[in-house]
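Missing here is one protein chain; the remaining ones are kept as they sit in the complex.
Here is subunit A:
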Amino acid sequence: MITVENLTKRYGSTTAVQDVSFTVQPGSITGFLGPNGAGKSTTLRMLTGLTPPSSGTATITGKKYAELPNPGRVVGVMLDAAAQHAGRTGRETLALNASLLGVPKRRADEMLEAVGLTHAAKRRVGQYSLGMRQRLGIANALLGDPAVLILDEPANGMDPEGIRWMRGLLQDFASRGGTVILSSHLLGEVQATVDRLVVIGGGRIVANGSLEELLAGSGTLVRGLDPIGLNQALTAAGLSLEPLHDGGLRVDATAEQVGRAAAAAGQVLLELRQSDGAGLEDLFFQLTAEPAAAA
């Protein structure tokens, strides 16, 4: 379990992270979402004791990170896949950390196999592609069999196959009681993986909730044979709506309400569904753009 309370980080007169609070419960995957420079990495670095916060606290399983006697056995961390010594082999990188964590050396080989890097075990990390380094970083995070995973942009540089593999790995990890937080600036990457979202923009939390909760606010998408007629019919029924560029309408109502209003007015519908992916994307831009514009 991860608890972040009122974390703030100031650099001189700039505030990178302001009063950020959230929790991540065991058995769930939380996506930490925000555009570049929103304060994601700074928050994760404060969470792992790499950056001292200006104020506020962060705890993992009830303890401050620096107070964990052997943190790698409790929490697996990957903040930057590129931060590995280019001159060491993949196997040596893991074997070294296995020794520090007090786990058997064979664990390094098992993890290499688990992330599909056995064939590259004896190659130096400098020859790895970014996707392979991400896999090595994930192997490193899993080395101590932790209960918590903190991953900064883990899907960065991975091919679609790699992203699908990681999704399976994380969902399996969470289903066995693990706690996962992963950051991303790409919605598509996390939408299918996470249960909850914490959205950060301009250093502040702008949304925090389950995926369903956050999506529910985005309404219903409807498209009719006669867009203008449909618009009038729905407005007359007292539903608030917003026309989209492609002739569709987004309505703040359930699909049933929209369907009934359209049927009552004799409007032919071509499409009627919960506004999902596009909705989340709009939500994301809307949520993250506001504080930036206000600042």
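Observations, loosely collected:
Here, contacts are C-beta pairs under 8 Å (C-beta built on N, C-alpha and C of every residue); 3 or more make two chains touch, one makes a residue touch a chain; residues count from 1.
Keep in mind that, in the parts below, contacts and distances are computed from a predicted model.
For the chain that does not appear here, its UniProt entry gives the protein name "ABC transporter permease", which is one of "Molybdopterin synthase catalytic subunit", "ABC transporter permease", "Hydrogenase-4 component E" or "4Fe-4S ferredoxin-type domain-containing protein".
Interface note for the absent chain: among A:6, A:127, A:240 or A:274, the touching residue is A:127. Note that of A:40, A:107 or A:250, the residue touching the chain absent from this view is A:107.
From the options A:70, A:240 or A:274, the residue with contact to the chain not on display is A:70.
In the full complex, subunit A makes contact with the omitted chain through residues 45, 48-52, 65-66, 68-74, 77, 79-80, 82-88, 92, 96-97, 99-104, 107, 110-111, 113-117, 119-120, 123-124, 126-129, 131-132, 135, 140, 142, 144-145, 161-162, 165, 168-169, 171-173, 176.
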